[in-house]
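Right, subunit A next:
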Amino acid sequence: MNNLKNFTKGFIKENPVLVLFLGLCPTLGTSNSAINGLSMGLATTFVLVLSNVVISSISRFIPDKVRIPSYIVVIASFVTVVDFMMKAYLNTPGKNFEPSIYDQLGIFIPLIVVNCIVLGRAEAFASKNGVFASLIDGLGMGLGFAFALFMLGSVRELLGNGSILGFKFIKGDGMLMFVSPPGAFLALGFLIMLMRKLNQKLAKN
Partner candidate 1 sequence: MNQIIIYTIASLSILGAVSAIILYFVAQKFKVYEDPRIDEVEAALPSANCGGCGYAGCRNFAEALVKSDNFDGLFCPVGGNKTMEAIAKILGREAVAQDPLVAVLRCNGACEFRPKTTNYDGATTCAIEAALYGGDTGCQYGCLGHGDCVEVCNFDALHMDPVTGLPVVDDLKCTACGACVKACPRNLFELRKRQKKERKIYVACMNEDKGGLAKKYCAVACIGCAKCVKVCPYDAITMNNNLAFIDSEKCRLCRKCVTECPTNAIIEVGFPPRKEPQAEATVQAAQTENTSQDIVSAKKEDISTNLNKEE
Partner candidate 2 sequence: MLKTFSKGGIHPPENKLSAGLGIETLPLPKNVTIPLSQHLGVPAKPVVNRGDEVKAGQIIAKGDGFVSANIHSSVSGKVTKIDTETDISGYKRPCIFIETAGDEWLDGIDKTDVLKTETSLSPEEIIAKVQESGIVGMGGATFPSHVKLSVPRGKKAEFLLINGVECEPYLTADHALMLAKGEEIMVGIRIMMKALKVNKAIIGIENNKSDAIEHLKAIAAKYNNIEVCPLKVKYPQGGEKQLIKAVLNREVPSGGLPVDIGAVVFNVGTVFAVYEAVQKNKPLVERIITVTGKELKKPSNFCVRIGTPVSAFIEAAGGMPENTGKIISGGPMMGKAVINASVPVIKGSSGILLLPPEESKRKEILPCIRCAKCVSVCPMGLEPYLLMPLSQNNMFDRLEENKVLDCIECGSCSFICPANRPLLDYIRLGKTSVGKIIRSRKSS
């Protein structure tokens, strides 16, 4: 039961992006389409889950002073693993010569290591809880992150390009502003506002 709660809180109530405002850089940087957002979210989830598991199992052996460097090394290693994987398997350009997902995410893949969610969960949750609970927490938070990214990506893709996940709804371009950088800020701002209203409503009921 508790685990279930841990798992679901990351989606709405404690959504890392929309409520806690963590991991904003990749959120903005990789949400120009739904698929990019989703891939980034899943890559982060991968790192989050594994580092949570490892850190929760080794945290007892780590002296306080080297806690952060040790955690960072663990996380950075998983990030590098993700980097390898994506470079190997998600590196296919599209039919019309669109850049591959790996290329589109670009710098944000190595930057998962400084995503506040990952280190934050390691510090706040994994180092204090058991392996299984940490796994669930990592999965919940990670999927919550992916969910937020997917949402933002869909909104931006729909408004900016008239499509979601590549399926075109309107002919031609949408409001190109939404696929360019300023649109990311605007869309996220309004998404956070809506989330806030939703949470208020939930809290009332």
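Per the selection procedure, all candidates are chains of the complex that A comes from, given by their letters.
Assume a contact is a pair of C-beta atoms (placed from the backbone, for glycine too) under 8 Å apart; a residue touches a chain by one contact, two chains touch by 3 or more; residues count from 1.
Because the structure is a prediction, the values reported are computed rather than measured.
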Among 1 or 2, touch partner of subunit A in the complex: 1
For the subunit A and candidate 1 complex, residues of the former touching the latter: 65-66, 69, 73
